[in-house]
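Scroll down for the structure; my scribbles are underneath it.
FYI, not all chains are in this one, though none of them got moved.
To keep things simple, chains are lettered A, B and C as they appear, and every chain counts its residues starting from 1.
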Amino acid sequence: MARRWINRHPGRAERLFLGLLPFLILILVYATGSAMRLEVNPNDKLLPSFASLGNAIARVAFSTDPRTGVVLLWADTAASLERLVLGLVIATALSLVIGVVNGVLPYVRAGLSPMVAIVSMIPPMALLPVLFIVFGLDELSKVVLIVIGIAPFLMRDLEARILEMPGEQLIKAQTLGASSWQIVLRVVLPQMLPRLIDAVRLSLGPAWLFLISAEAIAADVGLGYRIFLVRRYLAMDVILPYVVWITLLALIFDIALKRFNAWVFPWMEAGRRSA
Amino acid sequence: AEKTDFKIAWTIYAGWMPWPYAQEHGIVKKWADKYGISIEFQQINDYVESINQYTAGKFDGVLVTNMDALTIPAAGGVDTSVVLVGDYSNGNDGVVLKGAKSLADIKGQKVNLVELSVSHYLLARGLDSIGLKESDVSTVNTSDADIVAAAASPDVTAVVAWNPQLAEIKKSPDMTEVFDSTKIPGEIMDLAVVNTETLKDNPKLGKALAGAWFETLALMARDDAEGKAAREEMAKLSGTDLPGYDAQLKTTYLYTDPKDAAAFTRSDDIVKYMDLVRSFSFEHNLLGEGAASKDVVGIAFPGGKVLGDAANVKLRFDDTYEQLAADGKL
Amino acid sequence: MSHVSVSNVWKEYDGQIVLERVNLEVKPHAFVSIVGPSGCGKSTFLRMLLSQEMPSRGSILVDGAPLPPEPTEERGVVFQRYSVFPHLTVLENVAFGLEVQRSRLVGRLFGARRREVFEACGEIIAAVGLDAARDKYPSQLSGGMQQRLAIAQALIRRPRILLLDEPFGALDPGIRADMHDLMLTLFEETGLTVFMVTHDLKEAFHLGTRLIAFDRYRRRPEEIGAYGATITFDLPLDRSSPREKREAMAEIGHAVAGN
């Protein structure tokens, strides 16, 4: 009997092949588009050939910039990563505190939850001038933009997750004599940390977005700065590798956080339905 | 108040690249040291943001065009002095049409440009020159960073831009430049401005800036290896190469000689140009929504000439430092 | 003196009356077995004893004082549905109650004190037969094992009142008999008062010193919602007389089965 499709699982090799397929198609589509445009206008910069992409990569990633004596890609990456990690760490720590008290304490929730909900709706880009004036144009404002951009989401998600916890667990902890503080520390926090990290994974995309936007406005080094700088020359041969590189970095973060979760919180995995 | 540390915001633009070069090569420091002060040039990517930051008081000075100096800090009540008139756009701004030959073809088209910027001014002047009105076209506000890509988009037919974007746009074979700033020489100026109060309390700042500026200009104007090396570096800093940068310089009229700069600042032309600019600004509500006439913001020129409200002078063209440089008294 | 005193308690949910006119006086050191048809409000009654929910009307007193408005360590509980902490191992789940007692600040012990507490927990873990699973997480246990864990966890703080909601429903007869023995030993040793909901009349009789049954007097479908269940039987059980017990059992069984 033929199995239902929902019960058919691809094997290892099949999975690899299927996973790569869309990327192969993408590369093919790009190559075709690029060739077509270059045929019409050999100087077209929008979809450069793989050869010029390679040249640009060699220039930015493997040779030192004669003016500054650094390899551009690495200098940019180091600067951006520092801002990103700082922003993520601060946002996560802040959200953990506010998300947990919001989820656990009805009085705090009544006060802060509507505020957080509303702040999460404010488009931070529109307030950039104010941000820059309050936090200066240096590293701080870039980190703050990331924090303002993702923390409200993290807080709301955490609050919702805590409210989804089976009420019995909190009752049970109380019957074992735990105080509010102990319940937070020993019941809520440990169960919420892995969820928070999952939420941070979902926030990686937005975090990069905010970082790039901040770097586009005020910076003299960074991945977003470089993209912005060469954008006015439509130097897609630099932009595309940078975008791929950013995506790759984000992906590495994502996978690292996932691994970290599975490693530090084994009880999460123990109960999962196999995929 | 008297102080010793000053911050100036700069953005990438052909006529302003001498500043970061001067900073990196110690020319700024040399002159600042001479007057016992320190000057830091900080790069901002977003041009409007740099002016906003200056207006909000985060910087003592900024590199800006004449129109933006009038409409942003001056109209915002920040009394601003022009220390140096660095250059004027002499082809650096242009109107480009896709598949059309003359400016008259623009009628009825959608024009992509940075609204309320010098591009907008250029367009207005261009339309004016052939008897069209602004209402004969419709404008689409387009970010300067993305205007090259926008121009490549199939549904965009008319663009106003400045360099280096303009040069990129013109590279496309079906694009024709139909009007540019060589037709309105001197009207679009690139300035170094400083908060008037700060300058009054610290004239040393003006002297140091003028000294560093003209030394750097002299260096880059040289046709020898050193001059070329300087320009090459400026090219790198602005994200292009030497030929690209030289091409941009060609359409930028730099006042290399301080005497010329001082003379232009004192001329009647500049009053005429500023009157055109303030008329445009007023018509586009740039002098404040409540402004009753184009006279609300006063503009002062050397020799006591004033355009507009003399009791509310917020933009002052000051030839003192250019003249000191010309006289070799720095 | 009566230990737990329930007077004229009503409970409604959104206008639907679940329990009405519940009156009950329980002496200290009683083992109250609670039976009744499914959905009649037994769990609801336990939740009120736990202060998890408030009666809509009426009052509940313990030792003459009103029930604290929230759950306390004096009233332990084992829920019908699994209620152990998923992020703690078996051992940690059991130790939880002692850890929060001895470390008010962080609710967690370290070093020698931790080892000491963990050792103290070993006994009860062995008593519920989870010795081999000390370091497993709840999701790695079968349903019955989870429930045994919940029982061990609730007993560790030696509550004065223990509330059990079908605690042995998922256990096999062998383990269940062991748990019965454990319960009875603990009950005798500690002077505990127990309220236990069960569907197993034999168990109710075996463990209880008193048996109460909840039921509705009105059973027609259109009346449900307008009238709640209440205590319809209330029998003291004397453990020493098997014959009486058997007779009472037959009577109750008949009544509760509703036919």
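Note that in this section contacts are C-beta pairs under 8 Å (C-beta built on N, C-alpha and C of every residue); 3 or more make two chains touch, one makes a residue touch a chain.
Everything quoted here is computed from the prediction, not taken from an experiment.
J.: Report the copy number of every chain type across the entire complex, expressed with the labels provided.
T.: Formula for the entire complex, using the labels shown: A x2, B x1, C x2.
Just so it is clear, only the chains that are shown with their structure count from here on.
J.: I'd like the Å distance between the centres of subunit A and subunit B, where a centre is the mean of that chain's Cα atoms.
T.: Taking the average C-alpha coordinate of subunit A and of subunit B, the gap between them is 38 Å.
J.: Using mean C-alpha positions as chain centres, tell me how far subunit A is from subunit C in Å, no decimals.
T.: Those two chain centres are 47 Å apart.
J.: Measuring centre to centre with CA averages, how many angstrom lie between subunit B and subunit C?
T.: 81
J.: Spell out, as numbers or ranges, the residues of subunit B touching 2 or more other chains.
T.: Answer for subunit B, listing residues that touch two or more other chains: there are none.
J.: Would you mind writing out the residues of subunit C in touch with subunit A in their complex?
T.: Touching subunit A from subunit C are residues 50, 52, 70-73, 75-77, 79, 81, 83-88, 96-97, 99-101, 104, 106-108, 137-140, 153-154, 156-157, 159.
J.: Which part of subunit A faces subunit C closely enough to touch in the complex?
T.: That would be residues 166-169, 171-179, 181-182, 185-187, 190-191, 265-268, 270-271 of subunit A.
J.: Taking the complex as given, what residues does subunit B use to touch subunit A?
T.: Against subunit A, subunit B makes touches at 12, 42-46, 49, 52-53, 56, 58, 144-149, 152, 164-165, 168, 171-173, 233, 236-237, 239-240, 244.
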